[in-house]
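Questions regarding the structure given below will be posed in turn.
Only a single protein chain was left out; the remaining protein chains are all shown in position.
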Amino acid sequence: MDFLGLPSYSWETVLGSAISGVFLGSVYALVALGLTLIYGVLHIINFAHGAMLMLAMYAVFFLWSALGIDPYLALLIVVPAGFVFGYALQRGVIGRFSHGRDEITLLVTLGIAIMIENGALFAFSATERQVQVPYDFDGIDFGVTFAVWPEIAALAGSLVVTLALWLFMTRTDMGHAIQAVAKERRGAELVGIDVEHIYGVTFGIGAACVAVAACLLAPTYAVSPQFGYLFVLIAFTVVVLGGMGSFVGALVGGFLIGITEQLGRLYLGESLGLITISAIFILVLLFRPTGLFGQASG
Amino acid sequence: MAAFGRGALMLIVSDLTKRFGGLVAVDGASLRVDQGEIVSLIGPNGAGKTTLFALISGFLRPDAGAVRFEGQDILGRRPHQLAQTGLVRTFQIVRPFANLTVRENIATGAHTRIVPRREALEKADAVGQALGMGALLDRLAGDLPIAGRKRLEVARAVATGPKLLLLDEVMAGLNPSEIDEVTPMIRTIREGGVTVLLIEHVMRAVMTLSDRAYVLNSGAIIASGAPQAVVENPAVVEAYLGPGMAQRLKGTADA
Partner (left out) sequence: MSDTLRITGWVVLAALGIAAPFLISSGRWLEFIELTLFVAVLGQAWNILGGYGGQYSFGHAVFFGTGAYVQALLQFRFGFSPWLALPFAIASGAGVGAMIGYLSFRYGLRGSYFALITLAFAEAFRVLARSIVSVTEGGRGVSLPLNQDSGEVWTTLQFTFAEPFLRHAGYYYMILTVLILAYIAVWRMERSRFGAQLISVRENEDAAAALGVDAFRVKMKAICLSGMIAAAAGVYYVQKYLFVDPEIAYGPAKSVEALVAPIIGGLGTVIGPLLGAAFLHSIGEVAKEAIGALIGPRPGLDLILYGMILVLVLGYLPRGLAGLLDSAWRRLGGGR
C-alpha cells in the first residue's frame, strides 16, 4: 500500500480500523435514518436534525445527572418525548411558516437549528457534558480491535431501528398512508388522508429516531451545543450516499461512511482524514445524486 | 393538394424518434414548415405533440432522426442557442416569471437581441401594445388570469424576435370569446414576418388559421395537407374516435 506517500500498515491494523468504522458507522446510520425518512416523505432536508439530536442528548444527560436515570432506560422517556416534539415542530412551525415551498422549508429548518443551537448555548453554556456509565470499559475483544458495550448496543440499535422502520412502513396502515403521501400527495389528499397529520407523524418518527440515537450515543459521546452541527454534515452525507428516502441506504451508507472515515484517519491523519467525508458528499451529489439505493425522482 | 407554403424552407424534421423506457413517444415523425406559413400539429391527447416540440426546440434529445432549421443541422443544440438563432417555443403549461411585471417578463425575451435595458423595456412596450396587452404592462405576471398568462407566454416569445415560433396549445383553457381574441393575435404575429408551428386542440382555430396541418397519432404522423382535407381523412377520424368506433362505423358502412 505504499503509494502517494501514504503510510503502510499491517492488515490487522487496517481490519481493526475498518471494524471500528462499522461501529462508528452504525451511529451515523442511526442519526441518518430519521433524516432519510423525513426526506422521503416530506421531500425536505431537515437542517434542524443535528440540533434535535443535540437537544435529545441534553435530555438524556439531564435525566441521568438530575434523576440518575440510565441512558438506556431513558429511551422510554426520550423517545415518546421526541415524537411529540417532532410532531409539534412540523405542524406548529415548519408546516405553518414554509407555505409548502421547498426552499422556504429548508430555510425554516435552518432557522430552527439556529434557535435550538444557540438556545442550548445560552441555557447550558459551551461546556461539554457526558453521561458516566459503569459499563463503558467492558466489551468484546475482536483481536484486531476492541468494542465497548455501548458501541455494540449502538450497532444493534441501528439494525433494530432499520428493521422496525421497514416493518412499520410496510405492515401498518399508518405506514401505508405515509407511503401514499410520499408518492402522491394530491392523490392521498383526494382519498381522504389528512396529509398535514401524516407530515406531523413522519416528522415525529424522524425525531423519535433521533431520540433513540441520542440514548445510544450518550454513553460514548460528550454533548455540547455544537454537537449537532458535526453530526448533521455526516448524516447528510450518509443520506445522500445511501439515497434520499432509503432506510437500507441509510444503514449501508452509514457503515460505508464510518469505515471510510476510520481508514481516512488511519492513512491521512486525524485532521485531514475527515476530508474523505466531504469528498464523498461532493462526488455523490455531482455524479449520483440519487445515491446507492435512491430512486430517480420526476 | 394545397400548394406548399409561401417561401423558402424553414424547418425540416425527418424521422424523429424518442423513447422513454419502453414507450415510444415519438416514432419516426417527419414534417416541414416553410417561411411565412402557419402550420398546425394536431392529434389526440398523448399523441406525442409536446414531446415533438421539446425535441425540435432542444429541450429533449432524440434517439434518432434529424432536425434542420434554415438549412442547418440543429440536433444537439441547447434551447437557449436555438432561441438565439430564432427558433423559439412556448409552453403548454405557461411559465410566467410570476414576481415580475408583464413588461419585465416581455423585456426578458427582448434581451435576446437587445443589450441595453432601456431599449429592451421599450421593445417590451411595443410588443405588449401590438399583442393587446398594453393595459396589463404594469401588472405582476403572477396576478394575471389564465388568458392573460397565455397571451404573455406568446408575447414574451415574440419579443425575442423569432423566425419560427412553436406555440403549444395557447388556446387551451380559454373560453370562446378569449379564443376569438387569440386568433387575430397569431395572424398579427405572422404578418410581422414570423413563421408559426402550433399545437392546437381547438379545431375552429386550426381550420381558420392554418395553411396546412399535420396529424400526429401514437408518435407518428398519419396525415398532412390542407386542414379541411386532413380532418376528413379516415385515418384521422379513426385516431380521434378510437379503433372500436372506427370498426363500428366500418361495420355500418359494409352492411
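Note that the chains take the letters A and B in the order they are written out, and that residue 1 is the start of every chain.
Please note the rule applied: contacts are C-beta pairs under 8 Å (C-beta built on N, C-alpha and C of every residue); 3 or more make two chains touch, one makes a residue touch a chain.
Since we're looking at a predicted model, the values are computed, not measured.
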- line: The one of B:S14, B:Q84 or B:S218 in touch with the missing chain is B:Q84
- prompt: Looking at A:V14, A:L106 or A:I193, which makes contact with the chain not pictured?
  reply: A:L106
Field: Touching residue (missing chain; options B:Q72, B:N99 or B:T208)
entry: B:N99
Query: Of the listed residues B:L11, B:A107 or B:L144, which contacts the missing chain in the full complex?
result: B:A107
Query: Which of these touches the unseen chain: B:T160, B:T195, B:S210 or B:S224?
result: B:T160
Message: Which parts of chain A face the unshown chain closely enough to count as touching?
response: 44-45, 47, 93, 96-99, 102-104, 106-108, 110-115, 117-122, 125-126, 225, 229, 233, 236-237, 240, 268-269, 271-272, 274-275, 278-279, 281-282, 285-287, 289
Field: Touching residues (missing chain, whole complex) on chain B
entry: 57, 59, 78-81, 83-84, 88-91, 95-100, 104, 107-109, 111-112, 114-117, 120, 138, 156-157, 160
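Note that in this section only the chains that are shown with their structure count from here on.
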Task: Go ahead and note the Å separation of the Cα centroids belonging to chain A and chain B.
output: 49
